[in-house]
Every structure is written in C-alpha cells, then in structure tokens.
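Every protein chain of the complex appears in place save one, which is left out.
And now, subunit A:
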Amino acid sequence: MKRLLASTAVMLALALPALAQDYTPDPAAKPGGSITVTYKDDVATLDPAIGYDWQNWSMIKSLFDGLMDYVPGTTTLRPGLAESYEISEDGLTYTFRLRAGVKFHNGREMTAEDVKYSLDRVTNPETQSPGAGFFSAIAGFENAGPGGLSGVEVVDPLTVKITLSRPDATFLHVMALNFASVVPKEAVDEAGADFGKKPVGTGAFKLAEWTLGQRLVFEKNADYWRPGVPFLDSVVFEVGQEPVVALLRLQNGEVDVPGDGIPPAKFTEVMGDPAQAARVVVGGQLHTGYITLNVTIPPFDKLEVRKAVNMAINKDRIVQIINGRAVPATQPLPPSMPGYTEGYAGYPYDPEGAKALLAEAGLADGFETELYVMNTDPNPRIAQAIQQDLAAIGIKANIQNLAQANVIEAGGAGTAPMIWSGGMAWIADFPDPSNFYGPILGCAGAVDGGWNWSKFCDPVLDAKAAEADSMADPAKAEERLKLWSDVYMGVMEQAPWVPVFNEERYTIKSERMGGEDALYVDPVSIPVNYDYVWVKE
C-alpha cells in the first residue's frame, strides 16, 4: 500500500481497506483431502470468456485469475494478478502493475502481453463472449476485432495501461469478472474452440480430468501464487445429479456439497432435523425476483394501473410458497447491495387502495391480461398466487407457462404484458448498484431483444445513472451511491416493476467440511469458494 500511496502526487490511487489484502484464511485449516460437489446440469464450458452459468461461474474462478479479485466471502475488492494499480485523476486511465513470477498451469510465466491478449480476445466479436458488453468503457471497444483493443497497452512486461473512453466507476469490478480472466495465448491457439474443455489459467486449481457428461476433477495447483491456498488436494464435480438424489447421497456421506442446494420438497424435512439444519449455511444473495409490467402495452401504460398491481401483490404469501427462503422486496436493489435505500417501505399490500387506483384509471371493472412465467417449479405456483392476488382487484391474468427461452423471447420482443422473472431473475454480476439498471431498467435494454422486459425508458433517470457511473473518484463514492438510490426511487415512483422478493441462499454441506460460513454463501464464488474451504479429517 505504501508504494501505491507514494505515487498520488499526480495520480490518484483507489485505496482499499488494509484488511482487503491481508485476508487470513482459517488458522485451523488443514491442507489435503478431496471433496465431491454435485450439479444437475452439465458443465457447458470452462472458457472464462464464455462461461456464464450457475455451475461454471465459481469453477472458472478457481481455475483462472483476473487483475482484480474479491476478499473471500465478501463483496470487497482486492487485487488479484495485479499487485497494485493507479487511476488517473480524470478516471480515464488505469495502470495495473502485475505480480512477478505468476505461472500458468502450463508452466509459463504470465506477463502484461497475456493481459492484453485476454482482453482483446473477450471483446473480439468472433469470440462470441456473453460478457463482451461489460468492457464497453475501454477505448476502442466499438472497433474491437482481430486487431485488438486500442485502449489496452503493454507498457512493460509487468505493467499494463488501460484507457477508457468514458469514466466508469465500476471498472475495477469489471476487471474482477470471470470474463476478464487472464488466459495464455498459446493454449487458446492450440485448443481452438475446445479451450473451454481444455482450460489453462493461473488459478488455485487446474483441470485434471473431464469425462463428458459425468465428472470433472480439479487438482491443486502446487505453484499457486497465493501462498497457502488452496487447501484441498482435489475437488470432484459430478454432474447430471438430481438435487433430491444429491441430498440422499449427502446424507449417506458420499457428497460434500450438493451444488444445487436443498430441493424445495425436502426443505422442511432438512430444516426440521437439528443435525442437518446445523450444517446449513444461510446467506444473502444479490438477487431480486420481480414482475415486469410492460409500459408500452395498455393498460400498463397508465401509472395508476402499475401502482395498483404493486399494491395488489401479497409478497409475504409468495415468500411462504418458497418455504420462506426469501425476504419480501421493496425496491429493485437487494438489501445487501450498496445503494439500497434503507427505510423505504415500498408499495403497501392494499387491495382496496389498488381497486381505488384502478377506478381512477377508468378501469373499475378490471381488465384481462397475460402473465408469462417459466415452467419450472416453483414458478408456476408463484404465478398462480399472483393470479389470485390480481383477481382480487378485478384483473384477470391468464398464465402463459413456457420454457425459459420462450419467455425470454417474448420479454425481449416486448409482446408480454406481465412476466414473473423467476428462474431468469437478475442475480448481480458484480456487487455494484449499476449492475441492476442498464440492461433491465435502462433505455439501452428497452430495445427489441433487450432484457428490459418492461420496455421502461426514462431519459432523465438514464442521465442520472450515467452521471453516477462516471463518478470514478473514490472520494465521491458516498455521493455516487446516493445518486443510485435516487435513480431506483425514481424507478419505484413510475412502477414498471413489482419487486417481489430477494432470495436467500441455503447451502448444505457435509460434516467434514471446514472453513468459515461466509465461504459457503460467498456472494461472488457461488455456491462455494473452493479455494478456501477445507476438510477436517
């Protein structure tokens, strides 16, 4: 930190809390051992530029590193492959100083060229990365292609300078995303399109075995640059496992972490058994489940109608449907997200008030509409609860029970009047309030095919959001969060969404698993931070 602060004469350094760099793993932790983790769905890819699924997100985190990282179990940034960084006063230039002597799994030392190559690769349209858009602030993003990004420059083998075309207060979070992982060019060239099956990174684990459709084995990277981690010698992932069966195998001592959690049908039974409940870790999640009201489809173009729907929904009852594994939501941001407006109660549950609002809008007799929902449990049951709540104020909502891809299609095309977001709901990519706005509430997402299913577009709020994201100066962090809070309060005034609940995570683990609880509900490495957990025997 000293070196960083010494250079602030002309450059402004974003100081991190001292603790951030000195995370001390559990002193009781013992190295060695192997754990078994199960998932229902197969692992599609381990290419950090492509992977964007529930199961591969944390796996990729353990195989690769980016310039930035998070303190385990928290949302606090810490440097990763970068040893230090400096931000210019105008917030447009980031200079990262890399750690020396970091080796890829193939034995070669990582350099600034690799950082540039990786950022060029993820933004190159030919890579088809679902995360390319996160890097849009980097200069030259519009012309990204085989030629690379003009804004990423190798200064010397251990220094890389990134120039932005506009200030981006979230840029360090972006550099901590899986999509910003550093990959070695020669390994990508050699594997070609199969890089996702033959990943080579700098991470705490390396891929030792992959039997397609059955299992993957991660093996400890003995040369890992963070001393002392990982603790486990190996992690075995078994895929294609039904969550109910995974739980039975856990109870039988064959599985250590069922990656898909506790299935709804077994939840009461598990929580009712003190021995099992003691092994469940509960944590918040950067998630909001919501109903979108399409402001371009009458009568949802009327503010009174949208407010009425907000007041008609009994959120407590919906939370009961999912065994109480959530808290009712008042606003788009989840409570654990910076920028969340404390003390804002949201729209009250008030069917009478809702009816009065409908009458005000000239719809005293109600109307008929459609509610789109994804066809996997518990979403159809939640949709039925919404349907009943709406019926109570005279709105007849017909449920359209469809496969995920079809709901997303209808939402993007703007043909769905109402959508319950369950199964497709927004989980933050990184812990910053801006991540809940652009694609889902901003004008940019309100286009054909965008994820803003309300098609809500308010240029005034958009301008405010843009202003907030340009406040890269850490001294203005508080002011920036206040601005974001204003943006979301502005959204609530216009009610394009009914925020319904914020899911909590319930992770169950085997008796022999060690490490602090926070590692099992890590907000970034979902579901488990494999690098820091350990086994007791």
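Criterion: a contact is a pair of C-beta atoms (placed from the backbone, for glycine too) under 8 Å apart; a residue touches a chain by one contact, two chains touch by 3 or more; residues count from 1.
Here is the rule we use: contacts and distances are computed from a predicted model.
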Handout entry: Chain not displayed: protein name in its UniProt record ("Ethanolamine ammonia-lyase large subunit", "NADH-quinone oxidoreductase subunit K", "Stage II sporulation protein E (SpoIIE)" or "ABC transporter permease")
Key = "ABC transporter permease"
Handout entry: Among A:V245, A:V282, A:A466 or A:A518, the residue in touch with the chain that has been omitted
Key = A:V245
Completion exercise
Given A:Q384, A:N406 or A:S470, the correct residue touching the omitted chain is A:N406
Completion exercise
Omitted-chain footprint on subunit A covers residues 40-42, 44-45, 47, 50, 52, 125-126, 128, 130-134, 136, 193-194, 196-197, 211-214, 238, 240-242, 244-245, 248-249, 251-252, 254, 403-406, 408-410, 412, 426, 429, 438-440, 444, 447-451
